[in-house]
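Below is a slice of the complex: some chains, not all, each in place.
Chain lettering (A and B) follows the sequence in which the chains are written, and residue indices restart at 1 in each chain.
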Amino acid sequence: MRIDKQQLIQINDQALPDHRESFGHLSKVLAKKGLDANEVIKKLQAFQVAIPSWALGTGGTRFGRFSTGGEPGTLEDKIGDVGLLHQLSQSAGAISLHIPWDIPGDVQAVKALADSYGLAFDAVNSNTFQDQADQEHSYKFGSLCHVDKAVRQQAIDHNLEVIKYGDALGSKSLTVWLADGSSFPGQLNFKRAFQRTLSSLQEIYAGLPADWKLFVEYKPYEPNFYSTVIQDWGSSHMLADKLGDKAYSLVDLGHHLPNTNIEQIVATLMMVGKLGGFHFNDSKYGDDDLTVGALKPYQLFLIFNELVDGMEDPTSTNPYPAWMIDASHNLKDPMEDLLQSLEAIKLAYAQALLVDRAALEEARENNDPSLAQEILQNAYRTDVRPLLAEARLQSNGALDPVGAYRRLNIRKELISLRGAKTISTGL
Amino acid sequence: MRIDKQQLIQINDQALPDHRESFGHLSKVLAKKGLDANEVIKKLQAFQVAIPSWALGTGGTRFGRFSTGGEPGTLEDKIGDVGLLHQLSQSAGAISLHIPWDIPGDVQAVKALADSYGLAFDAVNSNTFQDQADQEHSYKFGSLCHVDKAVRQQAIDHNLEVIKYGDALGSKSLTVWLADGSSFPGQLNFKRAFQRTLSSLQEIYAGLPADWKLFVEYKPYEPNFYSTVIQDWGSSHMLADKLGDKAYSLVDLGHHLPNTNIEQIVATLMMVGKLGGFHFNDSKYGDDDLTVGALKPYQLFLIFNELVDGMEDPTSTNPYPAWMIDASHNLKDPMEDLLQSLEAIKLAYAQALLVDRAALEEARENNDPSLAQEILQNAYRTDVRPLLAEARLQSNGALDPVGAYRRLNIRKELISLRGAKTISTGL
């Protein structure tokens, strides 16, 4: 389905007077601080976040899964759902596919469909943490790290195949997340598992097209509960470093031990030019995969503060990172969850853009933590929602995406199209 | 299947000379400290741990599930598997059922079958964290805490039905574990959710037979990722206290925040006579449900040190607790995992029985932490495996249960009986 543009304009129109007033006030306040609201808006408009195909359906836990109706059952449906998100938010201009679930049948048709929604194909994701029905070897005891070369080869081949599909669609990067690890002390030879993983990644890396990047994700635990082969950024960086210039680390917000200073990891990786991508979500306990900004919005702002610092530094060697939401929606309508996540990401980005960096560096040079905090919090406490709304308005999106989604009865529409019992594939 | 007694004797016989020597040495060492090995052995023999029916199959995570073959598909199969565990270990003399999966057809036949293996029926477990196919109301947003009285009533009725099944089989307690909670700030009114839960539990409590106990389990998170209605022992105790004399808290080792001092919770609950039961497992990160003793055997010993202190205190008002393993086996053969868990539990129990309590109290009175540590570690560092082996030997179990299980090719046998693709029910 596609949203009728006139309907969206009508919905926006009702909120327009209040928006104009708030935006006008904010623009004046920013102007007094030497900030041009339009410059911020341009950056907000340029900031696009990929939606992974698996996030369009209801997620679950090992204790159960409670589906929402109208979930997308095909790649075309998934592209359609991201199209809806993008039309409303003007922020979700890409889709990130998960193979084997999203293998395109007719590549040209799929590309044309995505194009019709203004969507690009972001990083493609391989999957070696589940066994598929027709699979020769099991990944129960690992994939790229497996003791058996045949299993490793199967996983390598799968990744090479994923690159092939991605290449056909116009993707430019491969994200490798490995569940490989162990659940019991003694189970794994840490060193050999690392070496085997490196060796497998080298074979995949060799198959990468010249203009592609390889993202090496890390995670401390789950689904394995004692060790993970790529347990932290240090391990990921060691691999990316040994692989070569096209390999980078990928940071997923939920993949850290309690209390980790993630913003410092982001800064460190950007310092050495090796931050390739970012997976957004939020969590309180583990890799909870909750709506971005639902729990720790200030941490998200602090991370964006480092990202902006790196992105705006002309001397930085770090490439522009790939942005993706990696969340799981157990209770909320997945579409609403994603719209809320997009909003939270851009709020943090906008706040980070307001930070007075020259003043901040001066406070740092003066060892003035009180002032440094004032500077950060002045930006964070600013109500930047009118900037996001204006950016969307100028791009023909919705002033209030979640509100419009509800007013337009989109879920009801999807259920009537697809049925109340469809279950999305790919986790 | 049942193990041939002669075969087991033959297997034991090969290891007997070494065992006799080790047991003889240990008995002498203990005797010099004034400890009678036979007294310890009697206590070890009396200590029986219930096996939950769901632990007999391969568990999974939200990322996938890799089955073992030969899993039990029926209640009868499950009883048979516990029977095998008990025959080998002489420590698993009870089964704990999970309704709706383990509803007995012919109650008398099921009782007779269990009896033939020397098994009792321990606490019965209700299930309101998944939706069953034929269920009228969904538990997506809670069960006993739900905002809708109809959903609560359905969950209450289910619990009353579980009591009924348990009563027929000879169980004497109901364990209530609730997944109820919220995944997002704002979702739940904490106070009303608690009050509704209390009210629902009161209705269940009212249906409890006179000689039954109700165990209120707690857990900080998962499957909900922001709050759980019964998040900690304080909440569980508040409920048990308000419910009445037949209600108790149940401690599951994996249901605690990082670094929690669980042994102190155990001591506190026993102090007020409200520790009803215990779920054993082990973990490194969250509720990982790993083999007991696989990660933190010293913590397990410290917990048993408190349990023994409470159990051996003639002034204690605490009832004898219900013991159960609550683990999930993603990688290991479930039967081997359970045998290792039983061993770890009894090792900790045996070590705790060796603690010189009079000397320990004296060290405490003298504010002598070095000596107190020496006393505990003297017990912990003792190799008590010969005590466990002797206890099993005297009860016609296996000297080395995991070894015997492998020598007897039990898994292979089960696969040939039940097939390589059967999947156990009940999580």
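Following the convention adopted for this analysis, a residue touches a chain if its C-beta (ideal position, glycine included) is under 8 Å from a C-beta of that chain, and two chains touch if they have at least 3 such contacts.
Keep in mind the model is a prediction, meaning the values are calculated, not measured.
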**Complete:** Given 2 displayed copies, the complete homo-oligomer in this file holds a copy count of 4
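One rule holds for everything that comes next: only the chains that are shown with their structure count from here on.
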**Item:** Chain centre separation (chain A, chain B; CA means) in Å
**Value:** 40
**Item:** chain B-touching residues of chain A, taken from the complex the two chains share
**Value:** 59-64, 66, 129-131, 138-141, 179, 183-185, 187, 220-223, 225-226, 258, 283-286, 288, 290-291, 294-295, 328, 330-332, 427
